[in-house]
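In this view, the complex is presented without one of its protein chains, the others remaining in place.
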Amino acid sequence: MTKKLRVGIIGASGYTGADTVRLLSCHPNAEIKVLTANTHAGRAFSDLFPQFSGIDLPLMIEAEKADWSDIDVVFCGLPHGTAQDIIVNLPQHLKVIDMSADFRLRDSRVYEQWYGRTHDAQALLESAVYGLPEHYREKIKGANLVACPGCYPTAALLLLLPLVSAGLVDVDDLIIDAKSGVTGAGRSLKEQNLFAEVSEGIHPYGVAAHRHAPEIEQELSLTSGKATLVSFTPHLMPMNRGELLSVYAKTAKGVKADDINAALKARYDLEPFVRVSSPKVFPATRQVRGSNFCVLGAYDDRLPNRVILFSTLDNLVKGSSGQAIQNMNIMFGLEETTGLQQQPLYP
Amino acid sequence: MTKKLRVGIIGASGYTGADTVRLLSCHPNAEIKVLTANTHAGRAFSDLFPQFSGIDLPLMIEAEKADWSDIDVVFCGLPHGTAQDIIVNLPQHLKVIDMSADFRLRDSRVYEQWYGRTHDAQALLESAVYGLPEHYREKIKGANLVACPGCYPTAALLLLLPLVSAGLVDVDDLIIDAKSGVTGAGRSLKEQNLFAEVSEGIHPYGVAAHRHAPEIEQELSLTSGKATLVSFTPHLMPMNRGELLSVYAKTAKGVKADDINAALKARYDLEPFVRVSSPKVFPATRQVRGSNFCVLGAYDDRLPNRVILFSTLDNLVKGSSGQAIQNMNIMFGLEETTGLQQQPLYP
Amino acid sequence: MTKKLRVGIIGASGYTGADTVRLLSCHPNAEIKVLTANTHAGRAFSDLFPQFSGIDLPLMIEAEKADWSDIDVVFCGLPHGTAQDIIVNLPQHLKVIDMSADFRLRDSRVYEQWYGRTHDAQALLESAVYGLPEHYREKIKGANLVACPGCYPTAALLLLLPLVSAGLVDVDDLIIDAKSGVTGAGRSLKEQNLFAEVSEGIHPYGVAAHRHAPEIEQELSLTSGKATLVSFTPHLMPMNRGELLSVYAKTAKGVKADDINAALKARYDLEPFVRVSSPKVFPATRQVRGSNFCVLGAYDDRLPNRVILFSTLDNLVKGSSGQAIQNMNIMFGLEETTGLQQQPLYP
Partner (left out) sequence: MTKKLRVGIIGASGYTGADTVRLLSCHPNAEIKVLTANTHAGRAFSDLFPQFSGIDLPLMIEAEKADWSDIDVVFCGLPHGTAQDIIVNLPQHLKVIDMSADFRLRDSRVYEQWYGRTHDAQALLESAVYGLPEHYREKIKGANLVACPGCYPTAALLLLLPLVSAGLVDVDDLIIDAKSGVTGAGRSLKEQNLFAEVSEGIHPYGVAAHRHAPEIEQELSLTSGKATLVSFTPHLMPMNRGELLSVYAKTAKGVKADDINAALKARYDLEPFVRVSSPKVFPATRQVRGSNFCVLGAYDDRLPNRVILFSTLDNLVKGSSGQAIQNMNIMFGLEETTGLQQQPLYP
């Protein structure tokens, strides 16, 4: 491949946008040609993120004023609810990789119920492909619009889809205790995201009411073949990046953690970004920080017929920007790991 | 009360010892007369903890060399396994408040199985009272040896004992996802406690193998009237103090979170240190940091017939030193809140 | 003293207000009768700070609607620029302890230059006493309006005033490298205070332009007898509480660190809240966290005729609320340490 992909990023001023820039700046087959951020139009990207002042980047402009004529692909980092209105008006030749929630839920009534507005791009929604490469790779290859999964759903589904598919766990009794760093909430100015409100403490949030629950349930239901609900409780951790899901599950008769680990290993053996932990080592967010990896592991519970499952990833990489670039690589026939081979930064 | 209690602290050089000193230094009815720490014998306590250099404290000595003749009560902050050997040799007139695990498990075979040594003080073990004041206050009043509960069991039992007792939750399906700050591991020199191994990351530990599980089960079994096992999975948090238990429970028929909150409120209405959160606010470790409070709360799950329960406390205070002093107050007929009325330090 | 002081807090919704409540709730001679917070009028204080839900506190009201008739003393936690307009309209019988910057600078032209508005309460300004108890105790006793020093000036002046006064250091070459936790910036919603902007990193701010510099210079000039400038560079630290000043100073001929430590010890020997560190231990913020202590220390530099000086305190306590309460105790003839004897919380 000699010609570089010409890339635009819409809504680049958040942490997701910044991590997309970070990763693309080392991607040998892509160059950033458009950056939009409406409230910061006219400014340099390095005004917002001085760590990039050594890179040559276009000025930020308003999304409506961008010239898309020679752009190949756009990443959309806008908030949910805003993304669909912009994306529906983009020119047809553009491949779109949406990191918002606007095209994740296949049923627009569910979207409406959880996101508080109507879905006004129904045709696009129907054409969108759920961007979880390890499970939808073939569809992603031909997609014009890829809806990247939420960070929690990515972690949950990489862990659970193979187990539900193989009938190894009881899909009606899945309890997901989720723990995430603060960047999952973006760069928005909310009191609850202030340093002094987050450091040296933890707390649950969105109890029984988090929008990632219906997304997880949608995919589990498709796999299990029946309407599936999960218990899903997120907690805020005093750290920037990373999330860990602790999943408590009932096993099918006679199934032990070893069987589950073996099934996960078999399923992901050829996948470059999914790893199964050794029995001696528990998954930890520091094993994935800054990287596109997801680490899984299963352990027998002391309660009979139960296992404790873990899944961990970096919410800004495999949970967002990294997975988006992985999707780009697939859509354009590039080696899937291109630009995504950084090892975790630890400490 | 005019005469002050004369207090000794055995094994004072750890974080538990330091927090006992911190709290007792403001206790109007107690004075610290003996501090032992064998590896630091002869040194000033403020050498180890310079924050106390303004307080008048005795030099640290070896436990074996302490003169207990005019001491009223000793707190023991030694590690489990070591505590029993020291305590068994203390003079009879001393009231003993043990913050180790050595006298918590009523069955010495269970102790042996989980703590890897025999229990060699069987008579003492039989006389020991489990020091959870809200549930054993009357026995504590007359006790000579109080075994303070572990930090996780304190949080778990304050939450669950009233619910199991009233039959509001299914005792056979209790899943406890526990999250703790680092001081729960003490001041021991282990690689896993280094700053760079803990900050900016989280991970589970002791999966299906943590010693606080049998302690929780012992008390739940006593209350439920049958052998009870729980799923218990602790996680290390990048913070100093505080722990949060997220408990996933099946409810008895028709029972909702409101019923559970009402039951908890009724049970703890007169308790000075246990609070039930309002439905709008989720329990958070920052609500208890540095204080002797425990905050509880119940919320309906989206899964039918399930609730999500939380319990939070400061592992060094209500989970250790604070509760120990609360027990001292009870044992000596003092107002139970004496010296324990500090409000949480937040931020 | 049998009757409790009746206290009001204006602008109670910030961290300073919260720490004033925390400390007063354990003060045996004071009770909080009025809490104002205009944007939160009508709400419970525990809505903003759930850690106080166990304390009986008045609802928050608008400052303009408060009934001050039976109040003895008010603490003002409003931002600078706002405080003077409220304070000037308070009834005459009230003793006022202002924690803002509005009455710290004696020269209203300097105030105008640094705070960007005119000073419209000139008469009050002239009557205000600078509330650094260790140096203005006698004036504070009779004051009706006490202007509590800024957090950095408190740390700087406790360290430097005795040294400048005794001619031990060269007042024309003082270099102050200041480091503070985030609560120094209050609870305001600014991007730079978000967790992800602060944790795992440090940076200078307000270089050569921080408002605490002229305040330090005012007091140093009064002591030295000549117009004095200092080099003052603050840095933001990834922690909640605490600040440390590292001061680089030239010494008078032959003066060594030992002489300076001796002078500091002599000066503060009877002061309950100022301590001089032992030569073996460097001052550390953890020695003062949550407490009203300030710890000082001097060390010889390798450069000839130079010393390295440190001063550390908790910016919310000795740097704000604690010092305010210390001033209240002085103004009302109470034992100066009343309600302020908590030991540092560490870890």
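Per-chain numbering from 1; labels A, B and C assigned in written order.
Criterion: a residue touches a chain if its C-beta (ideal position, glycine included) is under 8 Å from a C-beta of that chain, and two chains touch if they have at least 3 such contacts.
Keep in mind that what you see is a predicted model, and the values were worked out from it rather than measured.
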item: Residue, one of C:6, C:106, C:137 or C:235, that touches the chain absent here; value: C:235
item: Identified contact with the non-displayed chain, of A:80, A:179 or A:241; value: A:241
item: Among A:149, A:162, A:214 or A:290, the residue in touch with the chain that has been omitted; value: A:290
item: Contact with the hidden chain (one of A:89, A:113, A:127 or A:341); value: A:341
item: Touching residues (missing chain, whole complex) on chain B; value: 15, 182-183, 187, 189-191, 193-200, 238-240
item: For chain A, residues in touch with the removed chain; value: 15, 18, 21-22, 25-26, 49-55, 182-183, 199-200, 240-241, 275, 277-278, 281, 284, 286-291, 293, 316, 341-347
item: Where the unshown chain meets chain C, residue by residue; value: 175, 177, 179, 196-197, 199-205, 207-208, 213, 229-233, 235, 237-242, 244, 246, 248, 282-286, 289, 299-303, 306, 308, 310, 346-347
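Basically, only the chains that are shown with their structure count from here on.
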item: Numbering shared by both copies at the chain C-chain A contact, with half separating same from different; value: same
item: Inter-chain pair with the most contacting C-beta pairs; value: A-B
item: Chain of greatest Cα-centre distance to chain B; value: A
item: Centroid spacing, where centroids are CA-atom means, of chain B and chain C in whole angstrom; value: 36
item: Separation of mean Cα positions, chain C and chain A [Å, integer]; value: 45
item: Two or more partner chains touched - positions in chain C; value: 15, 182-183, 199-200, 240
